[in-house]
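Omission of a single protein chain aside, the complex is shown with its protein chains in their original locations.
Right after this comes chain A.
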């Protein structure tokens, strides 16, 4: 492993330095049919699950085959995607916001060979590499965060639960039988890098134990005022403690005030809170971001805690499946999960899904709580 220089000279970091050039210009990467018809598209149609056609006012057509993918991808897999795009799509390909990959061709006869090629490729372990689907009134790819693969604050893994849940609802990835589309998202801690708080179903990693305090190192590694200021519930205060006969500056956590958000740990590595028994999953439901029919909505907590069950998170996957099936059976056409729950009422939602309603589902956090208590005698028995 001999070191190879790219040309960068550490003695002279400013020499030939190029900065702030930004990303490559998107125009360089448009397939010709996109470049020629941008802004001229007339309409689209979903021909079959995972396959779209867009028709332009120029008469041109573009056929898109959408495939799911784990967002964690090796370069071998990316190279395989390139090989397919070279073979079928003139060397162009695109990714979607939800980590799907889209292969585009400019005529109908190129579609079936592309689909056959994609569906035919499998990993050594047996799973598809490029399953076709993810359009219309079904379930598309789960957007997610890093989890145990790369982050320091997660309360659950990301890639594993996503794989397990997608396996469970795979038929709805390749079918469009639901009343409307259903978006599932996962964030492995309350930071919500993936912003799951407006998803039809959100899987959220959650800690349930207050931080431990590493008194011996705290003052050396952390700014105590920052750690104190970081706590949304003012649960942290300064404290002097004895460690090995010496008095050191540290902090104390008022444990009954802690809501386990981990914000203090983010500011100070001497306040870790991860724990095998403490950590697990919160399931939230009924959010959406589109303005269609009803206004965007936040997701609501439907299950306050499910333990982490690696490697396959069976309880999480099974609960999600149950929610999806109840929604599929009961909702009206075009009705998103949250719109359905509001129409039938949340008391019915819990009855029909069989989920248990517990005191943890009643909000007790500051002002927002008040707006979620029932302020009418209109309710259902």
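Definition applied: a residue touches a chain if its C-beta (ideal position, glycine included) is under 8 Å from a C-beta of that chain, and two chains touch if they have at least 3 such contacts; residues count from 1.
FYI, contacts and distances are computed from a predicted model.
The UniProt record for the undisplayed chain lists the protein name "Sulfite reductase alpha subunit", from the options "Sulfite reductase alpha subunit", "ABC transporter permease", "VWFA domain-containing protein" or "4Fe-4S ferredoxin".
Within the whole complex, the absent chain has one touching residue among A:69, A:210, A:286 or A:338, and that is A:69.
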